[in-house]
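Take a look at the structure set out below.
Shown here: the complex without one of its protein chains, the others still in place.
Moving on to chain A:
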Amino acid sequence: MARAKNLGRFLLWRSIRAFTLLAGISIISFLLVKNSPIDPIQAYIGADMLNVGPEQREKIAQHWGLDDPVFKQYVNWASSLLGGDLGTSMIYREPVAEVIKEKFSHSIVLMLTAWVLSGVIGFTMGVVAAMNKDTAIDRIIKWYCYTLASTPAFWMGLLMVMVFAVWLGWFPVGLGVPAGILSDDVTFIDKVKHLVLPAITLSIVGVANIALHTRQKMIDVLASDYILFARARGERGFILFWRHGLRNVALPAISLQFAAFSELFGGAVLTEQVFSYPGLGQATVEAGLRGDVPLLLGLVLFSALFVFTGNLIADLIYYVVDPRTREGRTYES
């Protein structure tokens, strides 16, 4: 009972925090966009700009309320936001919510694949390195991780394209589906083929972080008194790792992986750009370059919410799974 109540309070506070976070971010990003050299009218009209006279511009500006004080403009936008209306994307000519939904459905596959891959590979590498600390295998893993940690995602992406798409020709160079084919004719295999390179690129870069953290945590665990005592009871090797190592190192690793949503998102933006993969990342770059203000703002809010969710899950895992942070019980002996 007490635990459910505590969990409820925890979630309530987090919701309030999410709301204030979004409010803060919406104000800051709105002000940033307002003060940027983006001209929303030009973005709206595009190439036909020459055919639009100053009077017509004036009328559009008036219609959109662009001459109102900034604060009033923000209130207008924010109040429709609260009503669930994110506005209409200027480059896609569709509601922003629709665009995000569609792009996200592509990105989530990419991000999820990369996330799971980097989590599993990174965790394994970290554990192996720690269990064989100061041996050649540990040094190789460490060296590999430091190299990866200092490798930008886009550069890794370019390398992958060069090697696996251009030279070896194993995978397509870019896009999410084959070009020149009706969308009904696109097979699952086609989609997977287009996913492989971006997903591997994104996960390779994510591996270093989780591997190095897991390694350090595992070293701490192995040096702990409870491991010493387990060894004194005759446990060793895999049994020792399975019984005491894994459960103590998995929790921080999983939390870290959820908390790494921000890096995942950031990595996806660059990777999608390199592979012309039609996801959220590419949409963000497009929206920024072509001055699609409603879409840009919508994406900013969405990515903030995405990262916040990752962090929330990380906290929640500790809260629910770790017995030490649960409601303390006391029993008289």
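Basically, a residue touches a chain if its C-beta (ideal position, glycine included) is under 8 Å from a C-beta of that chain, and two chains touch if they have at least 3 such contacts; residues count from 1.
The rule is simple: contacts and distances are computed from a predicted model.
Asker: Given that one chain of this complex has been left out, which of "Putative acyl-CoA dehydrogenase", "ATP synthase subunit b", "Nickel import system ATP-binding protein NikD" or "Multisubunit potassium/proton antiporter, PhaC subunit (TC 2.A.63.1.1)" is its protein name according to UniProt?
Answerer: Its record in UniProt gives the absent chain the protein name "Nickel import system ATP-binding protein NikD".
Asker: Of A:19, A:143 or A:229, which one is in contact with the hidden chain?
Answerer: Selected residue, touching the omitted chain: A:229.
Asker: Applying the definition given at the start, please give the residues of chain A touching the unseen chain.
Answerer: Interface residues of chain A facing the absent chain: 225-226, 228-236, 243-244, 247-248, 251, 322-324, 328-331, 333.
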